[in-house]
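This part shows chain A:
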Amino acid sequence: MARRTQVSTRLNGNDIDFLCEPQQSLLEVLRDELKLTGTKEGCNNGNCGACSVILNGRLVDSCCVLAVEAEGAEITTIEGIAKNGQLHALQQAFLDEAALQCGICTPGLIVASKALLDSNPNPSEQEIRFWLAGNLCRCTGYDKIVRAVQKAGRQLQEAKQ
Partner candidate 1 sequence: MATVLVPTMLRSLCDGAARMDAPGGTLDEVLRAADRRFPGFYARVVDAGTVRPELAVAVDGEASGFSLHEPVPPDAEVAIIPAISGG
Partner candidate 2 sequence: MTTVERSQYKVIGTRPVRPDGVEKVTGKALFGADVQPAGLIHGRVLRSPHAHARILRIDTSEAEKLPGVLAVVTHADFPKTVARVEQLGESTINTNEVGENVLASSKVLYRGHAVAAVAAASRMVADEALKHIRVDYEVLPPVLNVIDAMRDDAPILNELLRTRSMGGKVGDKPTNIAAYNQFKGGDVESAFAAADAVVEHEFTTSMVHQGYIEPQTSTANWNADDNITIWTSTQGAFGVRGLTAQILKHPISKVRVIPMEIGGGFGGKSPVYLDPVAALLSKKSGRPVKMTMSRAEVFEGTGPTSGTVIRVKAAVKDGRLTAVKADLRYEAGAFPGSSVGAGAMCMLGPYIVENFEIETYDVVVNKPKTAAYRAPGAQPAAFACESVIDELCTKLDLDPLEFRLKNSAKEGTRQVTGLPFGRIGCEEVVQAALSSPHYLSPIEGPNRGRGVASGFWFNGGMQSSVVVAVNVDGTVNLIEGSADIGGTRASLGMQLAETLSLPFEAIRTSVVDTDSIGHNDVTGGSRTTFASGMAVHEAGLDIQRQMCARAARLWGCPPEDVFYEEGVLHCRTDSTRELTFAELARQSARTGGPIVGKASLSARGAGPAYATHVVDVEVDPETGKVSILRYTAVQDAGTAIHPAYVEGQMQGAVVQGIGWALNEEYYFSEDGRMLNSSYLDYRMPTALDVPMIDTIIVEVPNPGHPYGVRGVGEVPIVPPLAAVANAIAAATGHRFTDLPISPRRVVETLHNLD
């Protein structure tokens, strides 16, 4: 076994550290070491988005990020989307609009949608579809997902006013 490195990072607003081997992906560490299994493995090579997390404000596939890259970074996973037990508008919208069926892609989609609304609070349908093209869903056909994102976007805008 290779020598493990200690990594310090800010995860969902908390300063933590963990040990990892050099070849371990951030996805693997999140799930297997930190026991945060909300982030999912679908393909392990950056094609399905089930492992989406936000790293230093940027939407990434955590299967394509080495765990050591988390050093000094700020990471948001699905576990960090709800604050103090209150669901984020996106999470509530996904529930209300029935935008999930099996739910395996849902964490990745919610994280990706949050990254979208953080950077573009009022996206068009086309902009939503383009942004979410990196998150595969096989159950819903995307219709209700797009509607949920539109709804959450509107609600967040209204809350600001």
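Just so we're on the same page, contacts are C-beta pairs under 8 Å (C-beta built on N, C-alpha and C of every residue); 3 or more make two chains touch, one makes a residue touch a chain; residues count from 1.
Selection rule: all candidates are chains of the complex that A comes from, given by their letters.
Only a predicted model underlies this, so the values are computations on that prediction, with no experimental measurement involved.
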Inset, instruction - Among 1 or 2, all from the same complex, single out the one that touches chain A. - result: 2
Legend entry - Residues of chain A touching candidate 2 in the complex: 1, 23, 31-32, 35-45, 47-48, 50, 77-79, 81-82, 87, 91, 94-98, 100-107, 110, 125, 128-130, 132-147
